[in-house]
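Note that one protein chain of the assembly has been removed; the remaining protein chains are unaltered in position.
Chains here go by letter, A and B, matching the order in which they are written, and residues are numbered from 1 within each.
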Amino acid sequence: MLGQLITSGIAIGATYALMALAMVIIYKTSEVLNFAQGDMAMLSAFVAYMCLSTYGLGFAMSFTLALAFAFALGAFLEFAFLRRAKEPNVLGLIIITLGLEMMLYGLASWRWGSDQKDFPFPVSDFEVHQLGGGVVISELNLVTLGVACALMILLFMFFRYTKVGVAMKATQQNQQAARLMGIRVGRIMMLTWGMSSVVGACAAFLIATTDTLDPNLMWTPQLKGFSAAVLGGMTSLVGAVLGGFILGVVENLFGGYVSVEFKAVVAFAVIVLILCVKPSGLFAKHYVRKV
Amino acid sequence: MKKILWLMVLVFSLALAGAAVAAEVQGVTDTSIKIGQWGPQTGPAALWGAVARGTKAYFELINSEGGINGRKIEYFLRDDGYNPNRTKAIAKELYEQEKIWGFACGVGTSPGMAVMPYIIKNNIPWVGMATGSPHWAYPPKKTIFAVYPLYPDEAQILTAYAIDTLGKKKIAFFYQNDDYGKGGLVGAVRELKKRGMTLAADVPVEVGETDLASHVLKMKKAGADCVIMWVYPKHAAIVLGTAAKLGYKPQWMACSTLSDVALMFKITKGLWNGMIFGNFAELADSKAPLMVKYHKAQMKFAPKERWGVFFYAGFGFVEPMVEGIKRAGKDLSADNFVKAMESLKNFQGIMGPITYSAERRQGIKKVFLAKCVPATMEVQGKKITYGKGQRLSDWMGVE
Partner (left out) sequence: MAILEIQDLSMVFGGITALDHVSLSLEAGSITAVIGPNGAGKTTLFNCITGLYKPTRGQVRFKGKRINGMKPYKIAALGLGRTFQNIELFSKMTTLDNLLLGRHLHMKSGVWSGSTFFRRGSRASAEEIAHRQKVEEIIDFLDLQHARNRFVGGLPYGTQKVVELGRALAMEPEVLLLDEPVAGMNMEEKQDLMIWLGDIKEELGITLLVIEHDMRLVMEISDEIMVLNYGEPIARGKPEHVQNHPEVLKAYLGEESALEVA
């Protein structure tokens, strides 16, 4: 049972990791916690569903369109709402994202209703591989793990080596100075939101496959993603992914050996504990500004 | 002196006129009767909102047949988003501004609980709330009539069937950690206790939970050969998927809230196959005359709706109300309506037999069991597999 709990924990942790990555991307550039993250992803999953079921498009086409939609949605929300904030401060912006969350939720409920829908996916969650000792992992789990790790590496390279990635980092550390370096901060923010939205959408596709698709799809994953991101220090991509895995495993072990009833509390406990004990997260290189 | 006499005559006649006005019942005229309902059309429980739309189609059907005793029904449907505060505002608005006569159905335990005191205070007729909570009928309230069979009763029936008919020895109970889920748990424990047995495992799930691996492993480890579930459709889908992956194959059983078999088959990608579940209304493909008639009404009045159990439950939950109004005749005062309702004995529409009396406000105490089997149909030349219910039993109750 131990082996299976850990394996299942890592598998579910990969979805947390993806949500955590999405949140970290936006936090890195603007220090804004995006509470609309989950519902942006949920909406993108609905768009994929619509392409697949209503218009009968293929998987590759549908997912590409939905990811393009996700990017446009993220960029649009930044451009149309967050940038319009007068004298923005971080708290105000966070509240704007809460408002966006409600808008997106309402939109999805209105457009697609709240009936649960089955989300078709080319990879099955029932095709399992034996890992020995009766421990199994499904093909979907492997794909999720792969996507999480691949996106982490891609994003890491992007922030480290590309001009735009470095400009994003600069924007987060000092917007004013970034502007004067000739960085188009507005564009950088749009791009950030677009990218984050795409990562979130990947998470939503994978989650909707084991779950059922309805407007509440991403509420819990968003919370878990946030918890994982806090665990990893909010700004570290590698930290976010490891945070996701750790949270998944800890949750499952807690559910398996301590109490299933209180398993849902683990993620909250992690947030509180980390913020109290080590607010910089487990993996972020801690840095104190000298005055 | 003569003046005073005239004055007395005037006062007397005014008083009489006043009495005549008082005898007139709010929301009722010779040609119409106003009935209201709340039901979530948005938000997390909107799946159940179909009930409220089903009622609308039912009333349209009745109006097309000339109404009840010559009165046509004016129906007011409001979306409360399953938010009890909004439900309260809606109840007040409908009763005080729209001047409705009574409430039909109403979706959800907590929205219903929120408005119950207001309804009791104003003596408003209310029939057929779409939930199996015991709060409506116990203790009995004068103008409130419950229809939906109670969750504990249903859980008892399912448990008894698992042991007696299927020969299962180790029963696990997988339930939502709230009033709804615990209502089922109580019934299962009660039935097992009668036989000197206990649950092999009781596994609660929080509403927000999405990862159920540890839940499944707990039931698997306990060696349960039958799992009864009292959860939302979402959790039912996740738990079946997780169990399939982990190679756990007990006999699954489910509450009547999960009896929309076509939907469940679809969202579980076929894993619903073989599920045994409780039913509070006839199966969707039932050939019972009333079911056929209602299905035709749906195609006529609400062609875009899916003919699922939640939709036609909107017909079934208000059948006794319509019958009560019919039996009350011309006088629709609360007292007379209650008397008419209390005369219903084994009244049956598309749900189980309904009986009320001076002491009894719980209409149905029976469910029947069905099993999910795959079926195929052709849509635009393509063969599609879907799930349908196969009846296993007659209406069964708890002795």
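Just so we're on the same page, contacts are C-beta pairs under 8 Å (C-beta built on N, C-alpha and C of every residue); 3 or more make two chains touch, one makes a residue touch a chain.
Just so you know, these numbers come straight off a predicted model, no measurement behind them.
S.K.: Among the chains present in the display, which ones are touched by the chain that isn't there?
M.R.: Counted over the whole complex, the chain not pictured touches A.
S.K.: Kindly note down the residues of subunit A that lie in touch with the hidden chain.
M.R.: On the subunit A side, contact with the omitted chain comes from 157-158, 161-164, 166-167, 169-170, 173-174, 176-185, 287, 289-290.
We take it that only the chains that are shown with their structure count from here on.
S.K.: Mind checking the centre-to-centre distance between subunit A and subunit B? Centres are C-alpha means, answer in whole Å.
M.R.: 38
S.K.: State the interface residues of subunit A toward subunit B in the complex, per the touch definition above.
M.R.: 1, 4-5, 8-9, 11-12, 106, 109-110, 113-118, 125-126, 128, 136, 138, 207, 210-212, 214-216, 219-221, 223, 248, 251-252, 254-256, 260-261, 263-264
S.K.: For subunit B, which residues count as touching subunit A in their complex?
M.R.: Of all residues in subunit B, those touching subunit A are 40, 42-47, 49, 177, 203-206, 208-211, 213-215, 217-218, 221, 233-234, 237-238, 241-242, 244-247, 263, 266-269.
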